[in-house]
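Have a look at the structure below before the remarks.
One protein chain is absent from this view; the other protein chains keep their places.
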Amino acid sequence: MKMIITIIHDEDSHRLLHRLNSEGVMATKLASTGGLLKTGNTTFFIGIEEEKVDFVIGLIKEECQTTKQMSLINPPISNMPEGFMSYPVEVTVGGATIFVIDVDQYLKI
Amino acid sequence: MKMIITIIHDEDSHRLLHRLNSEGVMATKLASTGGLLKTGNTTFFIGIEEEKVDFVIGLIKEECQTTKQMSLINPPISNMPEGFMSYPVEVTVGGATIFVIDVDQYLKI
Partner (left out) sequence: MKMIITIIHDEDSHRLLHRLNSEGVMATKLASTGGLLKTGNTTFFIGIEEEKVDFVIGLIKEECQTTKQMSLINPPISNMPEGFMSYPVEVTVGGATIFVIDVDQYLKI
């Protein structure tokens, strides 16, 4: 038995939980903050048989892919002509940090 | 040293925390949701000496036993005589999922 601890973006957490449940994978969701992921994040504890670890990592990859989005940024220089007041930059959203931990003993009572 | 991570029903969490404290067992309580336990649940982190793991699992079993309760369910068929509008079914509540994890290093500062 293994425990997968994964820290993902809030925006992906509802979709991932539904996906895991639909595949019969037990997951517990904890509210979390901070970390290098600057926006709100969610931590999942997923108890899983060793032979299914790669399958679950695949599900996380599918549901929490990083994507590039364009975001408007104001330039630091303030005395610019109006049309140059803001410009688009590419930002990366989504992604996941995954830890797989060995479980000594697993029980359901 | 071991860490016991246990996911239990909200309704059992206050009683379990009191029981663990009264036995001198350190526990940390985290709010959690989701998982196969559909109602609200609570996650405990319990740091414990290896020789006391079975003792703590025994405490969790005592305080978080599954019980059968009768619950009234509305049948899916709507055009039934009034007396048949709802019927009792047996539902299982309580229970716990327990993971025991090995701890490399333990410190109190």
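Labels A and B are assigned to the chains in the order they are written; within every chain, residues are numbered from 1.
Heads up, the rule we're going with is that a contact is a pair of C-beta atoms (placed from the backbone, for glycine too) under 8 Å apart; a residue touches a chain by one contact, two chains touch by 3 or more.
If you're wondering where the values come from, they're calculated on a predicted model, not measured in any experiment.
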Query - Residue in contact with the excluded chain [from B:Met3, B:Leu59 or B:Val93] - result: B:Met3
Requested in this report: By the contact definition given up top, give the residues of chain A that touch the hidden chain.
Outcome: 2, 5, 7, 30-36, 41, 43, 53, 57, 60-61, 64-66, 95-102
Requested in this report: Extract the touching residues of chain B with respect to the undisplayed chain.
Outcome: 1, 3, 17, 21, 26-31, 45, 47, 101-109
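As a working rule, only the chains that are shown with their structure count from here on.
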**Report entry** chain A-chain B separation of Cα centroids, rounded to whole Å
**Finding:** 26
